[in-house]
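Shown below is the structure under consideration.
Left out: one protein chain. Kept in place: all the others.
Chain lettering (A and B) follows the sequence in which the chains are written, and residue indices restart at 1 in each chain.
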Amino acid sequence: MEEFLQNYGFLLVTLVQQSLLAMSLYFPLSAGQLSLASPGFYALGGYVAAIMATADYFAPWRDALGWAIFPLEWLIAGLVSALLAFLVGVPALRLRGIYLALATIAFVEILRVVCLNLAITGGAIGIFGIPQLFESRWGYIWIFGPLLVITLIFSYRLDRSRVGRAFKAIREDELAAGAMGINPTHYKVLSFVIGAVLAGIVGAMSAPFLNTWNARQGTFDASISYLAYVLIGGGRSLWGPMLGAVLLASLPELLRPLKDARLIINGMVLVIASIYLPFGIAGALQRLKLSTLKRYASLRGGR
Amino acid sequence: MRRSVLVTLLLTLCAGAAYAEHVTAPIPVGIAVAQTSNVALFGQEQIIGAKIAEKYFNKSGVNGTPIKLVSQDTGGDEAGAINAFQNLINQEKVVGIVGPTLSQQAFSADPIANRLKVPVVGPSNTAKGIPQIGEYIGRVSAPVAKVAPFALKQALKQNPKIKKVAVLYAQNDAFSASETVTFQETVKSMKLEIVTLQKFMTTDTDFTTQATAVLGANVDLAIVSGLAADGGNLVKQLRQLGYKGIIIGGNGFNTANLFPVCGKNCDGILVAQAYSPEANNPVNKAFVDEYRRTYKKDPSQFSAQAFAAVQVFGEGLRRVEAATKKKITQLELSVVRTELNKALRSGSFVTPLGEISLDNEGEINQKTFYVSQIKMDANGKSGKFVIVK
Partner (left out) sequence: MDAVQFLQNLLNGISIGSVYAIFALGYTLVFSILGIINFAHGAVFTLGAYLTYSLAVGQFGIGGILADLQIPFQLSFPLSLLIGAILSGVAGVVVERCAFRPLRFRGADPLLALVSSLGVALVTVNVIQYLVGSEIYSFPSDVYGDIRPAFVLHFGEKLVVIRTVQIIIFAVSIVVLALLGYLISWTRIGKALRAVAENASTASLLGINVDRFILYTFFLSGFLGGMAGSLVGTSFGIAGPYFGVAYGLKGLAVIVMGGLGSIPGAVLGGMVIGLAEAFVPADYSAYKEAVAFAFLFVVLLVRPQGLLGRSQIQKV
């Protein structure tokens, strides 16, 4: 077991981490909004944590707080992300359609260029030598794991709350939802901010996990991966994003022996899955369950 | 009597505690570089250099036992580097790792190898702070700041009337950004005037703005710190727009990849180098011959440094056998790793880079640096670096 964790601990925690990032896309998507900003907030959160953990300015804080600096990093990363998400979200979400996707692509790119050029973010090299919370990579499961559980519970409760129903109403028909007295912009921004906060916190947790942080953490490529997780796993089910993340994030590792060809296969999986699994794997499983139930029922009922 | 019991007990304990893993023959040496993604360009050259080193070294091997390169693709990202390292360490049971390609990846993956006490030699990590990651981390890629003054002296020799200088650098490339500081200090210490300082990005393709500024400043010398793609493009556009003065390129120009980028316009660039294919030592001769035979051109610094990294591991293993008086394959893996790390830091190695050694921190001490001038062939497609003295 120990050997197994030594080999695969990092990969397993990565899967949990990627699941969380997929969830950060799931929230805006549950209100029908496509956001590609998760890598941006992830990068931002990571920078917040990395700077707080290494910059001289924060040295007295670190001395005073000890390990408690870590939760504080997560908190601040979440707050900064919320603020920025609000600023990006409001202009883009007044509009209907694909504008949020485009605005978030722009956000990610601007953030990347800015971080490359600032001294505090370490320029191209980034920030390194980030103090560790755990000795082994597997240890990080003790922060990412609980966060995933909390996120899933939160999301489960949200689905059944007034806010969750408003999200769903907007996803199905924004105009109709507006006519029923739901303020679409308000809820769309809320869904976007929730996702951003999650991504920011995951970033803050990931900075020590990866030992280093730099501008290459938040790229358009990552946006694509997260989107693929959600849509292939199934964007309409709570478990979908997780399923997609686990599957797709482990794929390149499983395909490791194929070397160069693995990214080609990764791309093909995206195409094939979007054609044959329109509601994602979770959706397909659900339909399978429904149809077996129906068949069962018709047998019992006797025609 | 009691003592022998104790010894037997200890021995059995060790055997029991263990999967006391022994090193297998051929001895696995890991190489984790970027074979995919947009840094694959460098990774591919590193693999070539490492493979030639493997072949070269195995003519005699570690006193007869060959080494075997095990490669794992890191891709271009940090997580990929960690995965590749863990794979090599835990599954392939390598004695040491050559890699990764990027300094950013090194900051991510090296601490892991260090914690597991596996020696790492960085073939191309030039950022500040790499050897300081830990006692198991070293590198063979030198920061060539020292060579900058020589390149400038050479330029002044070619044209003693130089007064005005333009300095350009890629500000998102850590190496170029630090190299340019040395260049600028040297320019000032030689009583020359920097009339324009231009920045660009390694991802830029359009250098019209910078080139126009240099032309407008009417300079006699332009010093460019960048990588092959951007630097070459910059030179090309500078020359096309009619710049006639001397150009000094930083160490990033030290690759044949530059030639297709600026073509005929590469001609005459003075380059500060940490490696030259013309370096006169038997190992480099063997390396260059083998490389030319297969690829019909001169090896790049990336290939040479990867060669050196593999070679250093190989010779390190020989030193381990000499020190322990045992075959590597009779030793436990963890012992070999620790001993190998010590061996890497003791004594010097004659590599294609010339004579090098690693200090206690793992930082490289390199004896020779070069200044070369680029000579392009008449067709403008290929060229070579000619050492100037």
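Structure notes:
Simple rule for what comes next: a residue touches a chain if its C-beta (ideal position, glycine included) is under 8 Å from a C-beta of that chain, and two chains touch if they have at least 3 such contacts.
Please read all numbers here as calculations on a predicted model, not as lab measurements.
Among the chains on display, the ones the left-out chain touches in the entire complex are A, B.
For the chain missing from the display, the contacting residue among B:Ala228, B:Val288, B:Ala304 or B:Leu331 is B:Ala228, taking the whole complex into account. In the complete assembly, the contact with the undisplayed chain comes from A:Val113, out of A:Ala59, A:Val113 or A:Leu288. Across B:Ile137, B:Cys262 or B:Val371, the residue that sits in touch with the chain not pictured is B:Cys262.
Touching residues on subunit B toward the chain that is not drawn are 36-41, 44, 171-172, 198-201, 203-206, 208-213, 215-216, 228-229, 232-233, 236-237, 239-242, 257, 260-265, 295-297, 380-381.
By the touch criterion stated above, the residues of subunit A touching the omitted chain are 34, 91-92, 94-99, 102-103, 105-107, 109-110, 113-114, 116-117, 220-221, 224, 227-228, 231-232, 235, 260-261, 263-264, 266-271, 274-275, 278.
Throughout what follows, only the chains that are shown with their structure count from here on.
For subunit A in complex with subunit B, the residues that touch the partner chain are 3, 6-7, 10-11, 14, 116-117, 123-126, 128-129, 135, 137, 210-212, 214, 216-217, 252-253, 256, 259-260, 262-263. Of all residues in subunit B, those touching subunit A in their complex are 35-36, 72-73, 75-80, 82-83, 86-87, 90-91, 103-104, 107-109, 111-112, 115, 127, 129, 133, 171-174, 177, 201.
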